[in-house]
Every structure is written in structure tokens, then in C-alpha cells.
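Report on the structure given below.
One protein chain is absent from this view; the other protein chains keep their places.
As written, the chains take the letters A, B and C, and residue 1 is the first residue of each chain.
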Amino acid sequence: MTGKPSQVSREQGLQWLTDMTRIRRMEEKCAELYGQEKIRGFLHLYIGEEAVAAGAIPELGEDAAVVATYREHGHALMHGISMNAILAEMFGKREGCSHGRGGSMHLFDAGTRFYGGNAIVSGGLPLAIGLALADKMKNRRRITACFFGEGAVAEGEFHESLNLAALWQLPVLFICENNLYAMGTALARSESVTDIHQKAKCYGIFSAAVDGMDVISVNTAVRDAVKRVREKAAPAFLEMRTYRFRAHSMFDPELYRSKEEVEQWKQLCPVATLTARLRAQKVLNDADVQGIEKSVAEEIQNAVDFANAGHWEPVEDLLKDTYTESILSNLFTLNTAINNQNIRND
Amino acid sequence: MTGKPSQVSREQGLQWLTDMTRIRRMEEKCAELYGQEKIRGFLHLYIGEEAVAAGAIPELGEDAAVVATYREHGHALMHGISMNAILAEMFGKREGCSHGRGGSMHLFDAGTRFYGGNAIVSGGLPLAIGLALADKMKNRRRITACFFGEGAVAEGEFHESLNLAALWQLPVLFICENNLYAMGTALARSESVTDIHQKAKCYGIFSAAVDGMDVISVNTAVRDAVKRVREKAAPAFLEMRTYRFRAHSMFDPELYRSKEEVEQWKQLCPVATLTARLRAQKVLNDADVQGIEKSVAEEIQNAVDFANAGHWEPVEDLLKDTYTESILSNLFTLNTAINNQNIRND
Amino acid sequence: MKTTYREAMRSALQEALQQDERVFLMGEDVGRYGGCYAVSKGLQEEFGEERIRDTPLSESAFVGAGIGAALGGMRPIVEVMTVNFSLLCLDQIVNNAATLRHMSGGQFSVPVVLRMTTGAGRQLAAQHSHSLECWYAHVPGLRVIAPGTLEDMRGMLRLALEDPDPVIIFEHNALYNREGELAEDSSITDIRRAAVRRNGSDVSLICYGGNLHKTLDAAEQLAEGGIDAEVVDLRSLRPLDDETILASVRKTHRAVLIDEGWRSGSLAGEIGMRIAEQAFYDLDAPLARVCSAEVPIPYAAHLEHAALPQVDTIVEKVREVMGQNV
Partner (left out) sequence: MKTTYREAMRSALQEALQQDERVFLMGEDVGRYGGCYAVSKGLQEEFGEERIRDTPLSESAFVGAGIGAALGGMRPIVEVMTVNFSLLCLDQIVNNAATLRHMSGGQFSVPVVLRMTTGAGRQLAAQHSHSLECWYAHVPGLRVIAPGTLEDMRGMLRLALEDPDPVIIFEHNALYNREGELAEDSSITDIRRAAVRRNGSDVSLICYGGNLHKTLDAAEQLAEGGIDAEVVDLRSLRPLDDETILASVRKTHRAVLIDEGWRSGSLAGEIGMRIAEQAFYDLDAPLARVCSAEVPIPYAAHLEHAALPQVDTIVEKVREVMGQNV
């Protein structure tokens, strides 16, 4: 694993703490809202893993594309989607970042180049390859970051994608969030070789394992990797060793791991350890922490209010955005609309 | 690459020479018969690669299962399917080893446990995993050998399958026939890391690269690997470095490689090099070679006669073997038959 | 006995595992996790890790391995967590499971059973709400069944395992929590035959799986309005039991087909066409169907609801077919 710098500036420290706190508190609120049935469908919380998104995404560059999974609230927030738009999306409102069509698993934002939100394990990797290929062909120097869980490593698509990235020397940064479980399947029960970062080396891709519970390590590793991707115009791979503190989704009785194991990992809580470190460095005091919590609480309250005040897409627009409405495709759209009309008016 | 023993017994040498000659001459005949339109569809010749099937298959054990690709005539012959049944199959006759339903790409034989003949690149690997899993669960000590081209290595299924074999410690011997091209795609244009045998090591599978043009090296490596698979009840992987002398199929203008390259590899012809070696060892003379050629020519002539004399499946039996005809499924079959009846009698 | 569909499938699995050593269950999270829908909860404790086999996320390889194990003499039950993920293993199902028997001239059988959850209705959005039964029902060499009643959920697995050919069981996710009275004698299950679940004389409502109860509810509502609907539960989606379907249509002279698949290319379309081919002169009204709207299923509750067949939409469509203008 890569080392960490000895000192963190107050400014940088507060930023990370704020970011991780925003993710943490937002998701705690999500769990609550799920209980109130404001949020439905599948909800996968990132709690425990905040150091990865908070440490990584600010290093990618303004113009980076991000491809993520169904456990992507934190990534969306870090990449610049507003909490308002995220919560409204989970409420299914038109004001949501996917206009209520996507929900928790499918946050999207063209403006910040956030390409989801993919609910098929490993399904996002080929998209990242393609985004990077487009950049390369157009001689743009921006990068594409692709986040996924260690469960994806068993999927064939993971291997096909890594090979393509290496073969074509594409500017993709793969970030594997190894939280040791894919639903209830422990890594050792799904991979014959459990050292995930080695997988990338099999394709000749630069690769490193990183302490994913520590935002500083994450940040340092990502900064180096991004530099490498840009300079060498070649892929890189980081395995973030992390842990989810909560259940896989809201339906998971967690039969597959012990309370003790979870408790042990909680000792490594990225928010708590950063707080302790900053305090030890004497660049953080109680007032700072309270300040952060207060502003985050406000942001969340505003977001909940915003989401509550949002609107439902009119049911007449059910078919909207299945196809592009353009002159060329008018007829297509028309036809389909007519056919569906029968159904909708059933 | 693994070494080779210094001396070959006359008996063993004659056997290999005979086997390789049978494959070579049979396939030369196939090409001729293709020109005569006796054989149709896709025809993929194994010429140049004979040392692999001839050196490997006799070591697998009587009870071994073999899974192969569309380039499997040699494997079928070595595993004990008669030349008669193979040629009749390519003629599309009922007497063929798949009753004319499969053709060149789909030779099957339940008796010798030859599981095809799979025309989807990498599609056979999961089947091999399953066959080995069944053996393991039933405590049978036999092994499953799975042959495939190096093109399959880019497919996700290859990786999924290797991981399963290693994770579950299944008695599979993977034999990759690396002939450097997948149709017209050179290995270096399809893999970021071209040392194929390393791929297996990424899963913790024992692996070796072997001179696939030399039947003795092949045989030695396979013998060791089979022993290992049996004793450790674990998978093993061999990369056979070989070359096809002919086009990919009968439609290939071979734009992707030079005549010189092909000529160079032809210097390594496995039949010629073994012949030279045995002569040098003074265990082979002209009469032996003539004897082999004569008996092979007879076998081929008989097979062609057999195939010519074979019968077409009656067209009324078109739907046969889509489903099992049994008491349980009678109704299913009946229904489907009735529906199809309309079509057939259109 | 009062029980749920989940329990019914679990006890079917349990019985199969007890009765035949060759049977094993394999899939993602079927073991330690207890099954994504808790269907296999407790089975790993009872039958061990070999026979309740957790797999990595490798749909193509483990489904193919199920096919291979079937070739090797086992009776694998492979759970593909949901039909959505089966898109990753279609090659194995279509090109191996469905063809091996025929391609080998009848030498090999593939007695594998694949179980998949299907359907929408839980706000899981576009990638997790597919109903692709019609795709599988298109493939010669496969048998496709879909339980709609508790008895069928309990009884179909046994028959599927007895079949020497590959069988796919589609279990609609909305059924698992549903409770009901399970008849003692579940031998009434016959996967070969569609079942008439309600006799009626005015119109045939043809449905299956997750929509059976919606359709039965619609039939009750229609009855209040004086329309006597017959409800046919297909049970087997491949092959289709034309005899039962046509007998019903010949009696009622009208048919409405209910199917959660998207309308174009739906199984409902196939059934309609069969009626139009074989019972054309028996029809007194155009055929009609109630399917899902042609849109990736959206997350928001009201939109998802509007996208799927509902009791209301069934009732309205039937009234329309009966000439009761709405």
C-alpha cells in the first residue's frame, strides 16, 4: 500500500471532513427516508466507504467523466451533483438529477459528466472504455474514472474491459472499491486469488492497493494515478481496501458476517480517524466540527424540503425520452407513441 | 517451456507418427471434399497443429471427457471417434457421429465422452467446468480436458471459467492452442499481455508454456499435468505454442500474414520433425513411413466410401431430438410437433 | 395449509434436495446470504456448501457449469438471481443448453433447471425490471414454465427436475410474499397443461405468473358489471398449450391477453397470432392485449404503475372488447 504524507493542511482537512460528513449524514437521512417510504426501490448505502469518493473525486479534474455503480450517492455528490437533485431523484421527482426515472441506482448528470449509476455489476466498465476511447480519438486529455465493487472482478466483462484499456492505452482510472463482500459473498468465496490489485497487473496495467479507510492515502494514490494516466495516456488501477458498515441494501439481514467483524472495521471509520488526526495535529477544534455538522444538517434539510416540494412527472409523459424527439425520428416516435397509446389508455 | 526426453521408443514414435499422419491426411482429404461440395458449411483445418491433439489426448486417460472447438477433427479422431463417423458427419449423413445435425464444427460422441465441437469462441469452457464439477461431486477421479484457441482468452467467459476452476479446485486440464491468430487477428493485436500461460497464474493455476510443434514436448507436459490434476484434484493449464498452416476457414484470403511467416513455421512441421528425429535415432525407415501412409490412405478411402454410402436423415425427422421423447414430455413434444407440422407442410 | 409462495418454493427445493442426491442448488448468494429473495434461507445449513453452492458474479460460467454438470449426470438447479442478469448468460442457454441434444443427434441430454425471478413493480427501474419470458419461449430446445398459484410454485420444480431437457422457471418477484392456502395434494400440478382458473362464457383472459392474480381480480370486477370472464393460466410458456387456449376461445369467442412484457414482440402477441391462425372463425371481436408500455421501466411509483398492466387497465380493455364503451 502507498504511504501517506505526515501533515494535512487545515484547509484540506476541513474540506475532506466536510465532504465525508456530507455523504455520511445524507445517507443516514436516506435510510430514515426509506423507512418513511419517501425513497423506494433498492437503496445501497456507502456508509464506511466515504474516504474513497471524498479522497478520489476531487483529484480527477473538472473535466473528468465518472462511471459508477448503484452504490453511487457519494460519488455523485463529490462530482458536483447537488444534494437537492440527488434527493429529489430518490423521491422520484422531476427535479431529480434523472427526472425521477432512475432512482437511487441511476443518478446521472450530463453537466458534470456523471455517467451513472449502473445497476448491472460490471456493466459500467465498457462504457468507461468507450468514453476514454472517444477522448483519445478526439485528442482530448481528460480522463475517465470508473468505480466498481470487488464483486465485479469475477465478471468476464471486467477482464475484457481491462484488456481493452491496456491494449488501446486508454486514459481510464479504474477504482475498485473492495469492501470484502458482494452482497453476502465474501471475497475469498468468489476469487481464487484475492489480491485484487494484482488482477490489473495481469494486463500490464499500473496498479496499487490503497488503504481505502484513510482519505489521505486515497487522495495521494489517486493524485499519482491521475498524473500517470494523463502523462502516459494509459490506464491505471487502484484497489481501495474498504468496508461497508451497513447492510448491502435495505433487505439484507447480514447473515454472512459477524457483528464483531463489523465493529472492528468501524474502529477505522474514515470520518472518525480523520477527525482524530486533525485534532491531534491541532488544526481542528470542537467548533469546527459543530460548524460542519450544522452546515451539513442545513444542506440536508434543504434537500429534503426541495425533494418534498418537487413535482411528479405527468403520467402522460410516461414514454418521454425513450427515443429522441427530433425531426428525423418523428415518425418513429409517432408510431411508437400511437402503439403505446392503446396501452396507456387501456 | 518444458524439456523433452532424449530418446523416443520405436513403438511410441510410430504411434505418434501414425496419429499425426491420420489427422493430416484426413484433413487434406477434407479440403478436397470441400472443393467437391461433399462437405459444406464452415471447415476449419488443424493442419500444422497435429502434435497437440496427438501428443495430448492419449495421456488423458480412457475415461476423460474432452471439450473442444470448431477446429476439432483431430481431437475427435484421437479421442477415439472413427474416421468413418467423422467424415460421415461432415457429409451430413445419419451415420455421422452427430447424425448429420452438427457438421464439421459439432462432432460429438457420448461413448468416448467427446462433448464437441463448440462454435462459439470460449463457449466450451463453462461446460468443462461443469463436467469436472459433476465428477468432483460424485467423487469420480477422471479428468476433463478443455481445448481452445488463444482467441478465447480475450472473452470474459475464459476468465470466469478459470476462476471457478481454481476456486472450486476442479479437475480440469485447460489446453490453449496458441496458433498466434484468431481469424486474422494477431495475438499482439488482441491481448495487452501476450504470454498466455501467465493468465492462468493470475488465478493460481499451475501453468506452463509448451512447444506445441513438438509432439514429445506436448506429450511430456500433458503427462505431468494430468498427474498433477489427478493427484491434487486441481486444475492445470498448458499453453501450446503452435501454428496453423492453412487458412482460418475455407473463406480466408489470409491478408493478415505473410507467406514467409507461414513458410518459416512450416519448417517446424510436427510430422516432418518427428520423422526426421526417428530416422536420426534410427528407429524409423522408409518402409515404416510407406506403411503408415498406406494404412492411413486406406482408412481414409474407407471413410470416404462409408460417408458416401451413408444415408440422409429422413426429412420427416427434422424436429427429432429437439426434445427428448419420453413419457413425461410426450405432451410437450406433441404440441411442438403439431405447431411445426403446419410449417413443414407449408 | 397457510403459506407463502416463498415458502412453497423453499419446501420444493428442500424436498428435491432430500430425494435426489444428484440435485444441487447453485447461484449468487443462494447460500450464506440465504438467497436474494430469501427463498433458499436455511438450506445451506441443512445441505452443506457443496450442494447449496454460492457462486461468484459469473453468470455465464456458472450457468454453463450447470449445463456441464447436467451433462455429467447431476441434476443442477441454477438460480440466476433475476432475469435481468440472465442477459449475461444467454449464449450458454441458447447455444449450449438448448442445442446440445439436437446438435449431437440425440446423444446428450441437458437436465438442468434454471430458476429466475422476473417482473417489475418494486420501483427497481429500467435495468432491474425486465420481463423477458418471451425471449426464452422463442427458443426450441428449452421448456419454459411460470407458476402463478401456490400449488404450482410448490409442484413445478419436481416435474422440471424429472424432465430430461433444460427447463426454465420464471418466478415473479411480486409473488414471494403472497400468502395463501396450499392444497394438501399438490400433485394437481401439471406443467404440460394450461389451467382454467375461472370459468366464464363471455371472454377469455389469458395470462400467466405474476399477472394471474391481477387478472382474477379484474374478472371479479367484470363480473359485477355483468361480464363473465374465463381466466386461463398458461403455466407453460414453451410449449404453449394451444388446445386449452383454443378451447376457451372457441367457447367465449373473444380473447384479451395479459402479459407484463413490452407489447411489441410480447408473448401475448404470439398467443394472439395462434388464435388468429387457428380459431379465426370463432372470434366475434378483435383480439386485444394488455402489456407493458414500451419504455424502459421508470423508477417513480406513478410512472411505473402506469407502465405495467393493472387490474383497471385489464378491466377497461375487456370492456372495450365487449363493446361496452368506456
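The rule is simple: a residue touches a chain if its C-beta (ideal position, glycine included) is under 8 Å from a C-beta of that chain, and two chains touch if they have at least 3 such contacts.
Values in this document were obtained by computation on a predicted structure and should not be read as measured data.
Participant: Among the chains in view, which touch the chain not shown?
Facilitator: So, spelled out: the chain left out of view touches A, B, C.
Participant: Touching the left-out chain: which of A:Leu60, A:Ala152 or A:Leu167?
Facilitator: Answering carefully, the residue with contact to the hidden chain is A:Leu167.
Participant: Which one touches the absent chain: B:Leu60, B:Ala182, B:Ile205 or B:Ile300?
Facilitator: Checking the options B:Leu60, B:Ala182, B:Ile205 or B:Ile300, the one contacting the hidden chain is B:Ala182.
Participant: Which of C:Asn95, C:Thr117, C:Thr149 or C:Asn173 sits in contact with the chain that's absent?
Facilitator: Result: among the candidates, C:Asn95 touches the missing chain.
Participant: Please identify which residue in A:Trp16, A:Tyr115 or A:Phe306 touches the non-displayed chain.
Facilitator: Residue touching the absent chain, from the options given: A:Tyr115.
Participant: Which chain B residues would touch the chain omitted from the figure, given the whole complex?
Facilitator: 40-42, 92-93, 98, 100-103, 105-106, 118-123, 151-152, 154-157, 182-186, 189-191, 252-253, 255-256, 312-313, 315, 318-319, 322, 336, 339-340, 343-346
Participant: So which bits of chain A touch the chain we can't see?
Facilitator: Residues 65, 96-102, 106, 108-110, 115-118, 120, 123, 125-135, 137-138, 156-157, 160-161, 163-164, 167, 320-324, 326, 328-329, 331-332, 335-336, 338-339, 342 of chain A touch the chain that is not shown.
Participant: Can you list where chain C touches the absent chain?
Facilitator: 60, 84, 87-88, 90-91, 94-95, 98-99, 102-103, 125-127, 130, 134-135, 137-141, 238-240, 261-262, 264-270, 272-278, 280-281, 283, 285-289, 294-296, 298
Keep this in mind: only the chains that are shown with their structure count from here on.
Participant: Centre of all protein Cα atoms: which chain's centre is nearest to it?
Facilitator: Here the chain at the core of the arrangement is C.
Participant: Quick check for the class: compute each chain's Cα centroid; which one is farthest from the centroid of chain A?
Facilitator: Most distant chain from chain A: B.
Participant: Could you work out how far the Cα centre of chain B sits from that of chain C, in whole Å?
Facilitator: 39
Participant: So how far apart, in whole Å, are chain A and chain B when each is placed at the average of its C-alpha atoms?
Facilitator: Here chain A and chain B have centroids separated by 46 Å.
Participant: Provide the C-alpha centroid distance between chain A and chain C, rounded to the nearest whole angstrom.
Facilitator: 35
Participant: Spell out, as numbers or ranges, the residues of chain B touching 2 or more other chains.
Facilitator: Touching at least two other chains: 156-157, 160, 163, 167.
Participant: Please output the residue numbers of chain C that touch at least 2 other chains, ranges allowed.
Facilitator: 55-56, 58, 60-61
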